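Next up is a structure, given as structure tokens.
Let's look at subunit A:
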Amino acid sequence: MIPKLKKQQIMDLLSLGRRVNGRGLEDLRPVEIRCQSVKNAEGSAEVRLGKTLAIAGVKTSIGTPFADTPDTGVMIVNAEFLPIASPTFEPGPPDENAIELARVIDRGLRKAEMIDLKQLCIVPGKAVWELWIDIHALNHDGNLMDASALAAVAAILTAEIPKVMLNEKGEVTINKSEKQRLPIKSVPITVTIAKIGDKLVVDPSLDEEEVADAFLTATFVDDKVCTIQKRGEKGLTAEETMRALQIARQKAHELFKIVKEVVGGE
Partner candidate 1 sequence: MPIHVKDWDLVVPGEVLAEGDYVAGPYVYKEGNRLFATTIGIVESKRGIIRIVPLQGPYIPKVGDVVIGIVIDYLPTAYVLDINSPYKAILQAVEVLPPQKNALAEDLSKYLDVGDVVVCKVVRFDKYSDVIVSCKGRELGKVTNGKLIKVSPAKIPRLIGRKGSMIDLIKKETGCRIIIGQNGFIWIKGKDLASEALAERVIRKIDEEAHISGLTQRIQLMLQLEKEG
Partner candidate 2 sequence: MSVKGKELVLISPEGKRLDGRRPDEIRELKIKAGILENADGSAYVEQGNTKIYAAIYGPREVHPRHLALPNKAVIRCRYHMTPFSVEERKSPAPTRREIELSKVIREALAPAIIAEQFPFSAIDVFIEVINADGSTRCASIIAASVALASAGIPMRDLVAACSVGKINGVLVLDVTDVEDKYGEVDMPFAMMPNRSEITLLQLDGILSLEEIEKAISMATKACKDIYEKQKSALKEKYIELRKAVEEGTRT
């Protein structure tokens, strides 16, 4: 529960076009991305957005494809809001917020076609790569959505999966000594804008989330949008929505540059 004083401070600063700690309305908090820190995972990334910390891991296994897409790999995104991340998170299965976050990120990855799932087919109808993308919130200081999405994308970009071959008997053999990157087609970037009163702010902190009326999360591929999710108990006008999307697109380009730097190359 955020004390009224703090709420008032946030609103007063906003009316002057400022935020706590001198942040501008459209400023991201400092972004830190660390990839491949988890040796046992095929891919991993830790992302800090200010004090918010999320970690994503990519694990692979070989499984059977879905019946209606026999030549396509399988991707499953799951998210857990760990109790260690916040006094408000309780142990147990994912709640509606964690489920929503996982599904929004999943849609972003899928619609952007970040991973060419068709290239993950090993034997059509019989064997495909299964990609398990697990996101864990480690510290919640606002905007777990963007931190998690960024972690997932960075983990996928730097994941290394073993090469597979079919032997003479037609069986799938895994060659752990030879690794390859995942087949990447695009890099989707997710940005969340919070509406507080009549102001739109980028990358809301925890305190700002508590006073916000609504949130607009959008995932961008280049200049286009592949996912949108409005959250919160209030609404936005069409004008606010378009304005938020414009701001978010700009931020997505900024974040993309940061990802490129960290991950290097692609």
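The candidates came about this way: all candidates are chains of the complex that A comes from, given by their letters.
Here, a residue touches a chain if its C-beta (ideal position, glycine included) is under 8 Å from a C-beta of that chain, and two chains touch if they have at least 3 such contacts; residues count from 1.
The model shown is predicted, which means the values in this text are computed figures rather than measured ones.
Trainee: Among 1 or 2, which chain makes contact with subunit A in the assembled complex?
Mentor: Answer for subunit A among the listed options: 2.
Trainee: Could you pull out which subunit A residues touch candidate 2 in their complex?
Mentor: 96-97, 99-100, 102-103, 107, 111-112, 216, 218, 221, 223-238, 241-242, 245-246, 249
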